[in-house]
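First the structure, which I've put down as structure tokens, then a few questions once you've had a look.
A protein chain is absent from this complex, but the other protein chains hold their places.
The first chain written gets the first letter, and so on, giving A and B; residue counts start at 1 in each chain.
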Amino acid sequence: MEKQVEQINLKGSININYEWTAGIAGSRFFHELKDHKRIMGTKCPKCNRVMVPPRIFCEECFIDATEWVEVSSQGELVTFGDSYLGTDGSMLEKPWILGIIKLDGADGGLVHFIGEAEPKDLNLGMKMEAVFKDEREGNILDIKYFRPLK
Amino acid sequence: MAKRVAIVSVGMDKFKGRKIETAEEMIYKVAKNALNRAKLPPEAIEAVVYGCAVDAFTATTAAEKVTIGGSNARLKPTMRSCTSGSTAISSPILAYYHVASGLHNMVMSVGFEKMSECRPHAQHVFNTVYDEFFVRPIGLNVPIQCGLEARRFLHRYGHTEHQMAKVSVKNHGNALDNPYAQRGKKVTIDDVMSSPYISWPVKIMDTSPTTDGARAVIFASEDMVYEITDDPVWVKGVGHCGDSVWFMGRNNSDLGRLDYAYKAAQEAYHMAGIEDPSKEIDVAEVYDPFTFKEMQHVEALGLCPEGGAGRMIDEGISLREGKLPVNPSGGLIGEGNPIGAGMSRLCWAWLQIKGQAGDCQVPKEVNTAVCNGWGGMYQYNAVMVIGRD
Partner (left out) sequence: MTRRVAIVGIGQTKVGYNVDGLNRKELTYMATKQALDDAGIGRDDIDSAITAQLDLYEGASLSQQYTLDSVGGVMKACDQRVGEDGIYAIFAGYLEAAAHPGMIVVVSSVEKSSDRERGSDPAIVLSSLDTLYVRQVCSSVPGLAGLEPCLAAMEARRYMHCYGITESQMASVAVKNYNNALRNPLAQNGQDTSLNEVMDSEMLSWPLRSMMMANPGDGACTLVLASEEVVKDITDKPVWIRGIGWCSDVNYPAVSEMGKAKFINIAARHAYSMAGIKHPSREIDLAEVYDNHSFNELMYCEALGLCGEGEGGKFMEEGKSQYGGSLPVNLSGGLLGHGNPLGTAGLIRVAQATLQLRGDAGDYQVPGAEVAVAQGCQWPYRSGGVAVLSSW
């Protein structure tokens, strides 16, 4: 092999902006969140599951699911994870926490921030409730976080 | 021996520039449509194969993975093919192999694309297809790339813009009878010739739109197809072939001659036992993202002699009532071009054979059809021949 040539690297990035469609189910879900401060799911007419996130179909029975049902904004903490990493890479004093909450009455739930709690206060299976923002925009951040039910 | 594989159903739904449905919702509709058409329960589908061209359209890695529920694929084997435009046929070919290999008896192929979500326009994403060192910085985009090819094509064979315009008139017009089409309309040759140039010789009216849409196709093994239908439409031949990605240095005859498409077609016809496609193919649904592409493909697919595409359109051979109708559905130009769902060409070929093409039905007996997809890095072609025994 000939003398090694110095490696050239090329910097670049792909910057693409998006405007995603919420879809039929998502549009209704986020309107309900925004306008009525409630979490809704769709119900399968065959197996009676109430699905969150809502779908216009039940993937188990594979039929249309068009009945909308309000589900509780409370649920069970399935699991959570914490991190002390800050925006600028520094270490935070208190961690931010993400959790999966299975909502009562629903088959499914949400991934969201956990607030008003420290990791040591949290146990898997404990009851949580959603805290909504006062000013809502029609997206998942209309929920501020979930906190342990008092 | 490979198992024989038949297509037993297709799933159709409207194509639109921007559909309100998410990708998953779009897929649900066509999956359901396909199951209902063949009166099959969802459990009958053992595996799902996806065709979705470009994750960057929705900025979702493995974009099909967020559609598992709607595809009736929960906890089933799923696999995804992506060969850009040719995903239209390469993904049903992958589904075909799921069955031909003997591994599965019934497989659904789902093609979909949501092109409407990226801003400012899907074209922005196409630039990311190119090699980052040699091509992307130059700003090559799809229209210019196609201009490069089309120029060579016209030069080599003496075809004209006028002939390209006739293809546009044909396909836009055919799409008027297609209930799922995005852009069926009556256009004249003058309309096309006076439309603005994107890159000579390609004008706006020579192109297909960007589209959201989905399609589904159900494949079944010979071992059980007669439980579903007594008139199976068999997959007679498949072929796919890719040329070098370095299009500026390809070792082939001419940029305007799709050597790889000829080869893919030969492979498919050989498998199907077809020696003279211009006589043995009854109808063709070919990949026409641009008018000149339909012309390149009818030649590569042997539907007319090499260099004969201009004559084919001039003499009305490829009209719906012609001797060898091409894109009686309107093709991509008239129906729309959601890249992964270009599988619609295969769906329409099947509908024609089954006599279920509605107002798009060609007025002749149809037993054998061919369809293809083109894409990759503008160097890939996938071909499928289907028909009755």
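Following the convention adopted for this analysis, a contact is a pair of C-beta atoms (placed from the backbone, for glycine too) under 8 Å apart; a residue touches a chain by one contact, two chains touch by 3 or more.
If you're wondering where the values come from, they're calculated on a predicted model, not measured in any experiment.
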**OP:** Looking beyond the chains shown, say which of B:L148, B:C241, B:V286 or B:V326 touches the absent one.
**Re:** B:C241
Subject >> Touching residue (missing chain; options B:V202, B:I218, B:A264 or B:M295) >> reply: B:A264
Subject >> chain A residues touching the omitted chain (full complex) >> reply: 4, 7, 12-14, 20, 22-23, 26, 30, 51-53, 59, 78-87, 89, 92, 96, 98-103, 107-113, 119, 124, 139-141
Subject >> On chain B, residues whose C-beta touches the chain left out of the figure >> reply: 2-3, 22, 52-56, 58-62, 64-66, 68-69, 73-84, 90, 93-94, 97-98, 100-103, 125-126, 128-129, 131-132, 239-246, 251-252, 259-260, 263-264, 266-267, 376-377, 379-380
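Here is the rule we use: only the chains that are shown with their structure count from here on.
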Original post:
Within the complex, which stretch of chain A touches chain B?
Top reply: 10, 12, 14, 16-27, 55-57, 59-64
**OP:** Can you check the complex and tell me which residues of chain B touch chain A?
**Re:** 18-22, 24-25, 28, 31-32, 35, 42, 56, 58-59, 68-70, 72, 74, 114, 116-120, 124-125, 128, 132-133, 136
